[in-house]
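What follows is a set of notes on a single structure, which appears directly below.
With one protein chain removed, the remaining protein chains of the complex are shown where they sit.
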Amino acid sequence: MKKYLAVFLGILSAIGGFVDIGDLVTNAQVGSRFGMSLGWVVVIGVLGICVFAEMSGRVAAVSHRPVFDLVRERLGPRVGFLNLFGSVAVTFLTFIAEIGGVALGLELVTSVYYLLWVPFVAVLVWVILWRAKFSAMENVLGMMGLALVVFGVALWHLHPDWTHLVNQMATADKPHDEGWLVYCYYAVALFGAAMTPYEVFFFSSGGVEERWTEKDIGLMRANVLIGFPLGGLLSLAIAGAAAVVLLPPGISVDTLGQVGLPVAVSLGKIGLGIAVLGFVAATLGAACETGLSVGYSVAQYFGFQWGKYVRPNEAAMFHTLIAVSVAIGAGVLMTAVDPIIVTEFSVVFSALALPLTYFPILVVANDPDYMGEHANGPVANTLGLIYLVLVVVASVAAIPLMIITKMGQ
Amino acid sequence: MSTRAAGGPAVVVLLLLALLLGACGTVKEPDPEDWDETARVSLTDAASEVSAVKLTLVHARSDDLWRSYAVVVLADAEEAVGKAEDKVTVLQPPPARTKVADKVANLLATASDVVGKARQSYVASHRVEDQLLHRLDVLAGRLEHQAKAL
Partner (left out) sequence: MTQDYVRPPHPGPIESWPDAEYDAALHLLDRQIVAVDGRLVGKVDDVELTVDPDGSLVPTGLQVGAAALLPRFGGGLGSWLAERHEQIGCARADRTTPYVVDMALVDDVTSEVHVTQPREGLLRRRVPGLEEPTRHTLGQLLEMTVRMPPEVEGPAEATVLDVRISARDGTQRVSALVVGHGRPGSLLGYERSRDQGPWLIAAIVRRIHRHTRIVELGPDVDLVWETGEVRVGPGTVVHQLPD
């Protein structure tokens, strides 16, 4: 009984933890401009994150090695450092966007300007990372993030023409006034938002934090293979609600307030309240995850003690790193840079950094000396190879598309 | 000392290159197509914000949003319209576009004005007039129409 409860809890927090500021903003933007015609990218992205999260989780369970240990072991100190630099830069950018997202969410509740919230949010994130137990942090914020299910309810309540939405998705039927290059740019952004590298850093390091062993592989798979796709459905619901409410009057989303509008239109005040709770919880959860991921990656490259499973004074360097990143992150936001723009940059740069993370995972998940009988099977390898190609294509295309389309204008 | 001696010419060359590149980038004559592009993006953005304001006000009236949320959305829209307006009006319109430029600038100024007034009246009276909604609707239509015409 207790075991099933654990599985259930894990899946629920995986769903709630899947969506972050990048998914919220990008999906709403895409839904409001392209309808569901880019929905297939979310499906592909979610399957991709499942494939690689499962691999990295399996490696973590069998060998107790999180992702950045593998990066350095397989790529060596030089390429590994380049990788560390790129990955940490992207994760840090995401971290800034998440803190900004929490502040924007609080602004919507209180109408107090978000910049005034930033310092408080930063301190809150730091306190959580310093004090809270790992599992408590993950479960509580994941559960609260489940509030975003309200987007699904809202979409349902709007009584959309489902066949039309599915048809749009299946045939990539984009509106005529949008160009193909912009379409491709948003495809790459959505792919980057769904497959953000920090998710696997966090997932595999979390596995080591929670002391997974070979026995936990089943539980880990259930979390990934059920939780992530359901989280992906939430992303699609956000896009769908925007497509139904915002696309016809020609509103293209550029603030967090507009992301919530479809819920207000469909369900009124109570629904909107739940959605805003979901915004705050999902971005706060993701802020904690990205903040930890910065510390995890650097610590795992250099080898010093990391993790919430030891007391902070036993992982002093790790906690120092986190404190410094929180301070710098808040500082960057206080320059009044628009958090939504930071989010847009972070998802595109995520797409750029994807191969750096996923290539070493794929190699090590096949290594018999590491994995023994748990090495990749043919299914994981076929999917892994296909995604490696996709990820490289997205990575190569990201920056040129960003420049040509002037970030999707 | 040796690094300095070696670094000197390199720095000079770099600075010269930067200067040359900067000179290439300086505009002598505004390019009509670039201007069209900027104007189109600004008009579409403004149309999108005006529609968002209308949607927000309609649902604020039927009590689907709470007040602070509506105010934040309206204020954000006001800021965005202002930015869109600035983007075009700071450009020197190319000679072939002076007439259109006036029209676009007027339209954007109206949009900025109406959105600002809408926010003010909502904050002050918490009531939404039918007339205002109609005005927003027409305005969004005109902005979009102008964007397509460019």
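Assorted remarks:
Per-chain numbering from 1; labels A and B assigned in written order.
As a convention for this text, a residue touches a chain if its C-beta (ideal position, glycine included) is under 8 Å from a C-beta of that chain, and two chains touch if they have at least 3 such contacts.
Model, not experiment: these values are computed from the prediction.
For the chain that does not appear, the touching partners among the shown chains are A.
Remark: the omitted chain is touched by one listed residue; of A:109, A:153 or A:363 this is A:363. Touching the omitted chain from subunit A are residues 62-65, 69, 72-81, 211, 213-214, 299, 301-306, 309-310, 314, 362-363, 366-373, 375-376, 378, 381-382, 384-385.
Convention: only the chains that are shown with their structure count from here on.
In this assembly, the C-alpha centroid of subunit A lies 30 Å from the C-alpha centroid of subunit B.
In the complex of the two chains, the subunit B residues touching subunit A come out as 41, 44-45, 47-49, 51-52, 54-56, 59, 63-69, 71-73, 76-77, 80, 140, 144.
Remark: subunit A residues 107-111, 245-246, 249-252, 254-255, 257-258, 260-261, 264-265, 268-269, 272-273, 276, 409 touch subunit B in the complex.
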